[in-house]
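Have a look at this one before I ask anything.
Of the protein chains in this complex, all but one are displayed in their positions.
Up next is chain A:
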Amino acid sequence: MATGLLTYEEFVRNARDLVVMSDRLGDGWELRHVRQTDGPEETAFLVKRICVAIAEESPVDPETPRDVGEPENIEDEDPATLHCRGTGKLSEKTVQFEYHVIYSPSYQVPVLFFTATFHSGRLVPLKEIWKFLSPFHVTRDSGMEWESVTQQEHPIFGRPFYHLHPCHTSNVMATILTANKHERGDRDIKNYLLSWLTIFGPTIGLNVLIDYLKIDSKT
């Protein structure tokens, strides 16, 4: 594992453990399986949806008027809105993020894909995604945006999704796994996926509850 790489089988095992922990914490991660056409092979990936109420200075959907009342029946529309955090009041300034963690056979690491839509269903444009994520990013205004989050074809659904470029993942993970080994002797990190998510998730607005680490070290 000190190569910073992960096999698909390890990915699925880690993902299952992560969902067990998430269920205990009510964090909303689920493991989905997709079978493409009628072939025998299934692909597993992790999904989580959150709503973020964006602040005044953050990008606002220019198509929707600002001071409209509560949208009606929003909870009937989509169960994911139950996970909404923030002020608790849903407004037109709510952005729904849907995160997918997918195994990449070419990089042999997990890759983060996500989509972000305004309440109207319109996709949040890439430039606004960068603006929204800039507080979490070292690449802010550095001209490096194109190296971090860009649009890509979703490897399973073929639809456009945003994605965090995975080219540094294995190096970063190798460093962490090695450092961990030095500190804790022969005790390997139990869940590669969880460690990876704590490092890369926040760069695209996906924070990991500290409780995961408490559970993980206990089990």
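Note that a contact is a pair of C-beta atoms (placed from the backbone, for glycine too) under 8 Å apart; a residue touches a chain by one contact, two chains touch by 3 or more; residues count from 1.
Here is the rule we use: contacts and distances are computed from a predicted model.
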Chain not present in the shown complex, as UniProt names it (candidates "Autophagy protein 5", "tRNA-specific adenosine deaminase 2", "Protein phosphatase 2C 3" or "DNA polymerase epsilon subunit 3"): "Autophagy protein 5"
Selected from A:3, A:120 or A:207 as touching the chain missing from the view: A:3
Touch criterion as defined above, residue of A:110, A:155 or A:205 at the omitted chain: A:155
Touching residues on chain A - with respect to the absent chain: 3, 5, 7-8, 36-41, 105-108, 123, 125-126, 146-147, 150-153, 155, 158-160, 165, 167
